[in-house]
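For this depiction, one protein chain was excluded, whereas all remaining protein chains were kept in their positions.
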Amino acid sequence: MSAVPLLDISGLTVEFATRRGVVTAIQRVDISVAKGETVGIVGESGSGKSVTSYAVMRILDRAGRVAEGSIAFSGLDLTHAPESELRDLRGREMSMIFQNPRAALNPIRKVGHQIEDVLRQHARAGSGDAREKAIEALLQVRIQRPEERYDAYPFELSGGMCQRVVIALALACRPELLIADEPTTGLDVTTQKAVMDLLVDLTRDRGMSTILITHDLGLAAAYCDKVIVMEKGRVVETAAARDIFTRPAHPYTRKLMRATPRPGITLRDLLPEGEASPLPPPTSGDKTPLLKVENLVKEYPRPDQRNPIARFMPGGKAGAPGPFRAVDGISFEVARGESVGLVGESGCGKSTTSMMVMRLLDKTSGQIMFNGQDIGALAARDFARHPLRSKIQMVFQDPTDSLNPRYTAARAIMDPLYRLGGQSSSGTARARCEELARLVGLPADLLDRFPHQLSGGQKARVGIARAIALEPELVILDEPTAALDVSVQAVVLNLLADLKSTLGMSYLFVSHDLHVVQLLCDRVIVMNGGRIIEEGAASDVLERPQADYTRQLISAIPHPPV
Amino acid sequence: MSATPSREAAIPRQSAGWSATLSHARHVIGENPVTGFSFGLLALLIFLAMFGPLLAPFDPLASDTAAALQAPTARHLFGTDQLGRDIFSRVIVATRLDMAIAIFSVALVFVVGGLAGIAAGFFGGWTDRIVGRIGDTIMAFPLFVLAMGIVAALGNTVTNIIIATAIINFPLYARIARTEASIRRDAGYVMAARLTGNSDLRIALTTIMPNILPLMMVQMSLTMGYAILNAAGLSFIGLGVRPPTPEWGIMVAEGAGSIISGEWWIALFPGLALMVAVFCFNLIGDGLRDIVDPSRRT
Partner (left out) sequence: MLKLLFDRLLTTIPALIGVIVVSFLLTRVLPGDTAAYFAGPAATPQAIEQVRKQLGLDRPLPEQFEHYVLDLAKGNLGQSLTTGQPVLSDIKARLPASAELTLFGLILALLIAVPLGVAAAVKQGSTLDHACRAIATAGVSLPVFFTGLLLVYFFYFILQWSPAPLGRLDVFASAPNEVTGFYLIDSLIARDGETFRASLAQILLPGITLAIFSLAPIARITRASMLSVLSSEFVRTARASGLSARMVVVTYAFRNAMLPVVTTLGMVFSFLLGANVLVEKVFAWPGIGSYAVEALIASDFAPVQGFVLTMAILYIVLNLLIDIAYRLIDPRMRSAT
């Protein structure tokens, strides 16, 4: 590595003018990136990792400004460079790719033209060869049939494909530095791996430097040379990637590292050292089936079949395909006291399945037996008043979205008690509510707050308290930690495990993340394309996967070295 | 993922409870004196609507041909019209009628359109199709023209102006309520309410409606101005209110002919009153929108 770093950030402080006064987003941050080096910036939400990168590109919002410090890029001070000079640098010397690739592309401009715009701006192509060079850029990000894709609009491409286009755009002018801000968040794990591998190959081949901004320590460990950990706007640790996991120096790094799910650990290992009580003994369920799903099918009409006029249109739909099967004849069981994980990528049918079991959605055919009764035969809209309603409850994916903004925490938890729990006096309901709060570890003084006054973890606890208020027998967990930071996720997962052993419920845990599922579940069901691909004990499936798809899924998940 | 802390801070406020809304309201009014001013103006309008006839120095209907067409003087602050009636008194007394038309028509459409929209958005299916079809049919007309047709056909009365104004605003209210209800239909907390045993009707009334209400209030304030303009427009072309009843639109119409000969005051003052009232409601609407939904600040 050369002595002079390509990018040298020193003492950088960024402030935002808000209506509540000046807020310091990052404070005295030092980061250096050598030529050809891949540096990971890791932190949870609010750590200031994105703000740092925006400051480098000088694309901070109007309200933000660099208050202190310097950013030197190839010897040029970016904090004082005029806008015209910066414009020349952006896209040519340093470029950036963002989370949510679809939104990062102009929705009404052909992707080929968008690449051409950048090439022409930096005089890398003229009108004669622009098309050719844009197609070449698409080819380099391994897009099949680039001549056709050149004329595509972003909405016609998949999320992974859009991210490839964004990468092509960023690398078209062969910049020296690439900043990737959560480049794979929101993509499926298999797509995520493909995109990351591509990114690393391209940047290594060209000897580029890369800054990878992520909340995922596993991702940083797998792809970076050096890792910088940020917390609340400050850099708390900088170390080589292989060292940071073996000898994390800062307590925050240690906490973050421990909280990251990885193979071969138990739930308690996620919590900071010394904070974990011993794991409750596994409940030996009596193995009588609680839930039995047989040949369950959900079909949706294809969009063009909804419009009755379209059928009579010229070029009619004589040979139109049948309805779309989101869930295609699946069967499985959940025993009493058992936790079953339902795993798959987006669109695999896992959520549709859980909504049908939950009786929020009507099936097309098949059976859903609960305690020996076919609850699938009851219409979803009537199930709200059915006595079994209280026995099947759910913890939702987004704790914010699942709480009524106009209800206090207490009212949210008491709602099921009033509606289904037969409670009518506010005194006894309140007492039960406080008991539930204790159970989920929610301080009683937070009960009278509104959702926006609670943190993500606290909201998750309210959601859990509401779900267990009626002592259900089956709780469906719909990605309950997907919207949470890893350290909060660790706590919530442990809470769920404790509650299960105290209350003796069964869990159906719907998730995309095999590592997380394995921590909480006895058995795992892997779904793809509406069908069950593999099913078995959690440890078996993870360690000795039978199906190719499961193997792909497991190998795609990045994780820190064990 | 937004780089601005300020914007991140604004997101939870969107879904704030009433108490937070109130404190935010104080904050907005404190920061934005224009909104405070417009609330003051509203108080004045309400005061005039209630006590106008007591305050007017002259009988608004009494003509005095000797004093016809006088420019503003100390005695007749706003001058007199062709029949010598005191324009100041007529402008003040007209407040009640103009405000009443606006308030009744907006209240009517708020209830009918709001409920229909919530039903359409929440229940979907046939309810949605029927409400949507009614709305589309109304929207197929230029709205003022439809109002003209309705009043012309139903008969030339103030009640019919109120009905016509409510009808032409129906699609707007129904659509807003429908959109908001259908967004919330799939929200986590509505699903959660189902799981806890709430019936659909109960969810619509206790969960969906209170969450939509603030947005509907904003709309109410914004359409109030439009309702006043619409009613005044109708009476300007001779529909609805009949002379000699004092009403701002009709008074402008009475002064229109005299503008060419330079008697500006007959049309000017009722026109100004009209403008101030509409302006006041629009400002309040903008202010309320800032309070309810800070992300849509313009």
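First chain written, first letter: the chains are A and B, and each begins at residue 1.
Keep in mind that, in the parts below, contacts are C-beta pairs under 8 Å (C-beta built on N, C-alpha and C of every residue); 3 or more make two chains touch, one makes a residue touch a chain.
The structure displayed is predicted, hence computed values, not measured ones.
Enquirer: For a quick check of understanding: of A:118, A:202, A:271 or A:403, which residue touches the chain that isn't displayed?
Expert: The one listed residue touching the chain not shown is A:118.
Enquirer: One chain is left out of this view; which of A:98, A:407 or A:450 touches it in the full complex?
Expert: Residue touching the chain left out of view: A:98.
Enquirer: Over the whole complex, note the residues of chain A touching the chain we left out.
Expert: So the residues of chain A touching the unseen chain are 57, 59, 61-62, 86-92, 95-96, 98, 100, 103-109, 117-118, 121-122, 153, 155-156, 166, 169-170, 309, 313-315.
Enquirer: What chain B residues would touch the chain not displayed?
Expert: Answer for chain B: residues 133, 136-137, 139-150, 152-155, 225, 229, 232-233, 236-239, 249, 252-253, 255-256, 259-262, 264, 267-268, 271, 274-275, 278-279, 282-283, 286, 296, 298 touch the chain left out.
Please note the rule applied: only the chains that are shown with their structure count from here on.
Enquirer: Roughly how many whole angstrom separate the Cα centroids of chain A and chain B?
Expert: So the centre of chain A lies 45 Å away from the centre of chain B.
Enquirer: Which chain B residues qualify as touching chain A in the complex?
Expert: Interface residues on chain B, with respect to chain A: 1, 3-9, 12-13, 15-20, 27, 31, 187-189, 191-200, 207, 210-211.
Enquirer: Would you tell me which residues of chain A are touching chain B in their complex?
Expert: Listed in rising order, the residues of chain A that touch chain B are 16-20, 23, 25, 46, 50-51, 54, 60-61, 63-64, 99, 181-182, 358, 360, 381, 384-385, 389-390, 392-394, 396-398, 400-408, 412, 415-416, 419-420, 450-453, 463, 466-467, 469-470.
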